[in-house]
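Here it is: the structure, laid out below.
Removed from the display is one protein chain of the complex; every other protein chain stays in position.
Our next item is subunit A:
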Amino acid sequence: MYKNWRAYVLPFLVLLVLFPFTYLLFLSLSGAWYYPDVLPKYFGLRNWRTILSSETGLLQSFLMSTGISLAVAIVSTLSGFFISKTVYYHPHKRILNLLAYLPYILAPVVFAACLSYFFLKLGLFGNVTGVITAQFLISFPYALIFFSSFWNERIKNYENLVSTLGGNTLDRYFKVLFPLAKGLLLVCFFQTYLISWFEYGLTSIIGVGKVQTITIKVFMFIKEANYFYGALSCCLLIFPPVVLLYINKKYVFKKIA
């Protein structure tokens, strides 16, 4: 009885999860689908070809988003790793850790509005550097909090041991600390990449429409009610997270376990 119940419910749940993604892909391949037609008049790769033709700028947005997210993820992960160590050894580490939660108290749009004056003064408004900086301000505290659990007395003892065995600072990092933190570094990199990839509020305010990341493009198509392009850009939007999820599952979690 129990087995029969599982046999029906589980495939149904899988279908439920997969349906939005399949439907998005279907919509991205469709065109001229008007009420009361059951199926679209056009079904093919026309929408996808437009990506390459640069008519919509989706390919540029995709590449720009990839560049921005990679920059944010690399800088946040590495700075989070090193600065979390300094915070761990700091006499006021509890206050510093608490301060790291501050950017998450405010909504990203409100946070961006608060920062906009400084960005304007620094000439960071409406350019890629400004967007990277703004997204860094969100993802860096995440990395700091993420790595705060890595540092402890045992890690300190490992560092001391390497020193007395004759190792210098580089040896400590490259031969022991990085290998020990490898799994965490990869997870943090993926997480901060995703934070940056899906960031909308900060990017739209600091980018002022000039920096059109793929997330901004999705909202733009939805606002224009161009749901075929909207679906296509959504496919592009979820493509990197799906790849990262796959890598996470295949390599990272296996190693951590």
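Brief remarks follow.
Keep this in mind: a contact is a pair of C-beta atoms (placed from the backbone, for glycine too) under 8 Å apart; a residue touches a chain by one contact, two chains touch by 3 or more; residues count from 1.
Quick note on the criterion: contacts and distances are computed from a predicted model.
Going by its UniProt record, the hidden chain of the complex is named "ABC transporter family protein" among "FAS1-like dehydratase domain-containing protein", "NADH dehydrogenase (Quinone)", "ABC transporter family protein" or "Transcriptional regulator". Annotation: of A:Leu45, A:Leu98, A:Leu161 or A:Ile247, A:Leu161 touches the absent chain (contact as defined above). Remark: the omitted chain is touched by one listed residue; of A:Gly44, A:Gly67 or A:Pro179 this is A:Pro179.
Subunit A residues in contact with the hidden partner, per the touch definition given at the top, are 154, 157-158, 160-168, 171, 175-176, 179-180, 182.
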